[in-house]
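Read through the structure below, which is laid out as structure tokens, and then see the notes.
Removed: one protein chain of the complex. Kept in place: all other protein chains.
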Amino acid sequence: MAKIERAQKLFLKALKTKFEGDVADTKTGFYNFGGLNQSPRKKEFMEASKKVELRRGISMYDPNRCHLGGLPMGQRQLMTYEVSGTGTFVEGDDLHFVNNPAMQQMWDDIRRTIIVNMDLAHQTLQKRLGKEITPETINEYLHILNHAMPGGAVVQEHMVETHPSVVDDCYVKVFTGDSELADQIEKQFVLDVNKLFPAKQAEHLNEAVGKSLWQAIHIPTIVSRTCDGGTTSRWSAMQIGMSFITAYRMCAGEAAVADLSFAAKHAGVIQMASHLPARRARGPNEPGGIMFGHFADMVQTNRKYPNDPARASLEVVGAGTMLFDQIWLGSYMSGGVGFTQYATAAYTDNILDEFTYYGMDYIKDKYKVDWKNPSPKDKVKPTQDVVNDIAGEVTLNAMEQYEQFPTMMEDHFGGSQRAGVIAAASGLSVGVATANSNAGLNGWYLSMLMHKEGWSRLGFFGYDLQDQCGSTNSLSVRPDEGCIGEYRGPNYPNYAMNVGHQGEYAAIVASSHYTRNDGFCLSPLIKITFADPSLPFDFAEPRKEFAKGAIREFVACGERTLLMPAR
Amino acid sequence: MAYTPQYGPGQSIVAENRRKQMNPNVKLEKIRNVTDEDIVLILGHRAPGQAYPTAHPPLAEQGEPDCPIRKIVTPTDGAKAGDRVRYIQFADSMFNAPSQPYQRTYTECYRYRGIDPGTLSGRQIVECRERDLEKISADLINTNLFDPARVGIRGATVHGHSLRLAEDGMMFDMLQRCILEGGTVKYVKDQIGTPLDKKVDVGKPMDDAWLKANTTMFHSLVGTSYRSDAEYIEYIQRIHSLRTKYGFMPVE
């Protein structure tokens, strides 16, 4: 057996940058500072030891004399993980959502978000009440709304109010495709599409949003944690109603208020997730109702790194497996403590990343897809042969990598981990090559069949269940039997119960748009809303944020300590 | 037209081995001779010589309802006697173990009646009536489906299929149910890890050449690479393509 370890391609790149030299060099100037004394910790040991020796008169720590002076050695059955693409090493436990405030905040930021149209309300005000709507009145309204949304009182005098410090994450901004209108609204309230997005994406978004005006609303984290996702639209609608009444000096009881309410609660509302059937018993804005296309729009990596659709898709995998596997299936649905181990396989140790970039090289070499310059122009027609070829090659390569490098096989010691990762790389490669989400999903299912036959094993029962019948429903689109990938989601009939899939499916959908440099996948409104730099969680860097959460560097919202005696 | 099962595609030795294991007309190659008593010890469900505990009275005594299906299906010996349902579970190393989880399941389904196999990535379990199980287990252990070093009989704590082998060639077992001693593998614990009063010898580990020639798993480093069996790949892709097409319910 010649090879034991895989080449850590991505790691070596990072190392090279760090040491600014050839990593094959055995000598570097970096450490030549004087032996033991270069280590601040060792120096500290020696100083501390000297004090103890003076006090007790017996010699102690002396690494120069006894070079075996307490060499610490530990035993581990599990290894630390590197959160892929971050260089941060963490423990599995650090990636459990309960231990990781960044993970919690990512989900909080989705659940507490609602998008509400303003045009309907403006029409009511103009046509029914004859009120004038101007940029000035809109600014006035937004000032009032940003007072009311976190829980400040308007209209009535004797209302109780929330403490501003516990709801400091709550605010409202607006956006429109009409640059002229956007320019007239106070900067603090505007999500400026032209500034936030690369030109091509901005153009696409502005065109899609047009002249309509939308409110991107984030209710307080603490509210959505205490109540639920269904609260978000209700809480926001209540404050919207009150703010309109105040801003436009309406009579609180007049009938037009009902129209404003209807617009804010129903007609003009974009939920982040649709409500679920009774057997899954959740309201809107809960994870099971998020469509993959919408989730792909929430993640913003393609906005920040438009020239790397693979990376952007891998961030969707990370964010998606965290939300759908760890939180949704792992806890909401199963009632367990979360399927962390399944999910982390897809966003740690750069394994999926390496398989996926192999796919990128392959589609570039064979199909001339210039994936680093995403555009609709060079995409390959998604025929069955193309899907079979790309997914087949990526699957074979990934299987061979596991075979060639036993440490990789031991890292992903269970079949489910391997199956998810191999199929994801296959699906993403097809998605990027063809810009067709269903072709990508079809590639995933071919990968599953090939994997199972090659190794005579696959994953846990869920892989047998949905992945053996997936070929059949991946391209046909008929009610209750199939759907285009963008509209599928964790509640899609065949996907509803199996861990290790949904985040990857969302990423396959995402890849098919990122590869075209589309401004959005399914909803321009959601794409713009999550581009907001004021959000506590940075949706452009989910994996980096998770890593920060793991090493105690992420500051989440919904804090209650202010309200309690100090511990 | 009578259908002749083909058992699977492929031109490689792996494909051929798979077909041979599945095809009930091919006799499994007997390689070792673990006695019935020793198999009972490894299984750990009952003491050798102990009567079979029952889950229900013998069928002849309990009065069968008038059911056409029961008339068609001849009960197995174990079912007839009312035996409990018991199990044997295998962990197969990915380093050329002769049988592998799905392969085991397919093979058992073709060769045995009254069984309930369960297939996972790291282990494969088959359940059936106890006396039937002992007979089937004898086949599974004494023939070319088994290798003493790279197949583990493990009722629980099965971790090992994806790990590197130990220095002595044994697959890792956190309960070390068997040890290599004097050139042969001896079970010192039953399949769930209870120590045995006597060591059960299951024979000499097969050598690398035999394993490579008899395995049913593709492996590009230690065995036959999957990629090299073009017919196999083509066939799977064909199945996938046809299934995809069938999603549209093409009119024949």
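Read from first to last, the chains carry the letters A and B; within each, the first residue is number 1.
One rule holds in what follows: contacts are C-beta pairs under 8 Å (C-beta built on N, C-alpha and C of every residue); 3 or more make two chains touch, one makes a residue touch a chain.
Assume contacts and distances are computed from a predicted model.
Chemist: Looking at UniProt, which of "Methyl-coenzyme M reductase, protein D", "Tetrahydromethanopterin S-methyltransferase subunit D", "Glutamyl-tRNA(Gln) amidotransferase subunit D" or "Nickel import system ATP-binding protein NikD" names the chain that isn't shown?
Modeler: Matching the unshown chain against "Methyl-coenzyme M reductase, protein D", "Tetrahydromethanopterin S-methyltransferase subunit D", "Glutamyl-tRNA(Gln) amidotransferase subunit D" or "Nickel import system ATP-binding protein NikD" yields "Methyl-coenzyme M reductase, protein D".
Chemist: Looking at the whole complex, which of B:Pro65, B:Gly182 or B:Pro195 touches the chain that is not displayed?
Modeler: Of the candidates B:Pro65, B:Gly182 or B:Pro195, B:Pro195 is in touch with the missing chain.
Chemist: So which of A:Arg76, A:His158, A:Arg279 or A:Lys368 would be touching the chain we can't see?
Modeler: Counting the whole complex, the residue in contact with the absent chain is A:Arg76.
Chemist: Write the list of chain B residues that the hidden chain touches.
Modeler: 155-157, 159-160, 163-168, 172, 174-176, 179, 188, 192-195
Chemist: Extract the touching residues of chain A with respect to the undisplayed chain.
Modeler: Missing-chain contacts on chain A: residues 1-5, 8, 11-12, 15, 18, 23, 26-28, 31-32, 35-36, 38-41, 44, 65-80, 82, 87-94, 99-100, 406-407, 410, 549-552.
Here is the rule we use: only the chains that are shown with their structure count from here on.
Chemist: Show me the residue ranges of chain A that touch chain B in the complex, using the header's touch definition.
Modeler: Residue positions touching the partner: 1, 3, 384, 388, 392, 396, 399-400, 403-404, 406, 409-410, 412-416, 418-419, 442, 445-446, 449-450, 452-461, 464, 469, 471-476, 481-482.
Chemist: Spell out the part of chain B that touches chain A in their complex, as residue ranges.
Modeler: 18, 94, 100-103, 119-122, 159, 161-164, 216-222, 225-227, 232-233, 236-237, 239-241, 243-249
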